[in-house]
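One protein chain is absent from this view; the other protein chains keep their places.
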Amino acid sequence: MGKRIFSILILTSFLLVSCVDSHRSMKEVVFVMDTIVTLDVRDHANEKLLKKMTDRLMEIDSLMSFSKEESDIYQVNHAKGESVLVDSSTYYVVKKAVEYTQMSGGCFDPSIGRLVALWGIGSDDEHVPSIKEIEEVVETIGLDKISLSEPNSISLMDGTMIDVGAIAKGFAADEMIRIAKEAGVESAIFNLGGNISVLGSKGSDSFRIGIRNPFSESDEYFGIVEVTDTSVVTSGNYERYFIDESGVKYHHILDPFSGYPADNELSGVTVICSSSIKADAFSTALYVMGLEKGLAFIEQMDDMEAIFVTNSRDVYLSTGLHASFLLCDDSFRILK
Amino acid sequence: MNMMKQGDYILIFFLLLFAGVLFLHSMYNIQEKGAMVEIRLADEDPVYVSIDQNTTLDLSRGDLVNILCIEDEKVYMLESNCRDQLCVRRGEISLEGESIVCLPHRISIVILGTDKGDIDALSQ
Partner (left out) sequence: MPSANNIQRFTRLSLFVTMALVLSYMERFLPILPAFPGIKLGLANIITFIVLIMYSWKDAFFVLIARVTLLSFFSASGISFLYSMSGGLMSLMAMTFALKYLGNTFSLIGISVIGAFMHNTAQMLVLAAVLRSFFIPLSYYPILVLSAVLTGILTGYIVANLHRHLEKLGQS
């Protein structure tokens, strides 16, 4: 009799705990991958889950960092043409990068590692390289310089370097969603340095994601998208750049063909796609493509939508987006 | 005090008045408990963190160590390896408009007000 009561009590308390747990929300903020990441798990949250997520973030950073010597990417870049066995996550990311390069006709290309290092934007060494230097490095760019062999080996042509920084955050965001889903979380929002992924919805409403105004110094937004279960990633010429002595601005989105920052009428591109790694890659690719090509491209893609903002504050939306985008700054206008 | 002239007293009076007016002016911009913490590292875009999360942020880059704590809606620099330690000695801030600056490491932390209610996150 006593035992029965005891086991009923234990059972009840477990049920109570999981009941409480299912409503529990937690937020965690960490500094990783050179940026601030906010993890907002709105139900079924507990310390163990958050720890698993932050550990995974650290792991991704140490595997895919361009500069950290222990990273897989560093090893591959310094292997002088030798094949390197990497972590399955790294292999997945590079494989996806290659896929996106093909899809985007080379506008997104991970083999720009040496070009990024040459320009040094964001470091103390940022400068305008000479034409010769750029030409030399552009020679090392291209899909033909990357070799992937299953299960997990990567080799590069000697002299080529890959940099997956442009999609690492996207991958990390997808991983956060995966881990949360596996733990039974129904609603969450993750912000990885401006790269947003949402799981589920916010109660009965969608999540409202602001799109940063490229022309404002602070956190102002010109429009809002209402989304559920998807990722919103923006690339813009206002994020990282330097200005040289003659007042010319050089931003961080490099054109893999010319070797120079992509120079077109765009100030920013936002891609909305349920796969964050894809959104991350294509926000860069579409920016490089420019407005016309970019719009044409996005119309072909069923699983992605995009917002283009030009230097003259004109906003272009892909067809699927007209319903869920709200303009809130009338110094911008939406054009078809 | 010996040999002070009339001009001195007038000068001091006006300077104190000046300081007083400036001070009242900054107080007048209602000292609300802040809601967002703006973190700026060097020239990068600022990042915003809600003040109601208890967290320890390691903002260290390379050799520059800075550890920021947000605890019980108060913000303070826990640790830094800068020479002057002014950021650490600043203590806790919690009101809108208050700030912690680590000049040698080019970090600025400012507490902002609550008007971010319209969106859940900013894509940038």
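Every chain is named by a letter (A and B) in the order it is written, and numbering of its residues begins at 1.
Just so we're on the same page, a contact is a pair of C-beta atoms (placed from the backbone, for glycine too) under 8 Å apart; a residue touches a chain by one contact, two chains touch by 3 or more.
What you see is a predicted model; the values in this text were computed from it and never measured.
Counted over the whole complex, the shown chains touched by the missing one are B. Only one of B:Thr55, B:Asn81, B:Ser94 or B:Ser108 touches the chain withheld from this view, namely B:Ser108. Contact between chain B and the unshown chain involves residues 1-8, 11-12, 15-16, 18-20, 22-23, 26, 83-84, 86, 89-91, 97-99, 101, 103-104, 108, 110.
Note that in this section only the chains that are shown with their structure count from here on.
Separation between the centroids of chain A and chain B, computed from CA atoms only, is 31 Å. Contact residues on chain A toward chain B in their complex (touch as defined above): 27-31, 34-36, 38, 189, 191, 193-196, 198, 202, 207-212, 218-219, 221, 224, 232-234, 236, 238-240, 270. On the chain B side of its complex with chain A, the touching residues are 38-39, 44-50, 53, 55, 57-61, 70, 116, 118-124.
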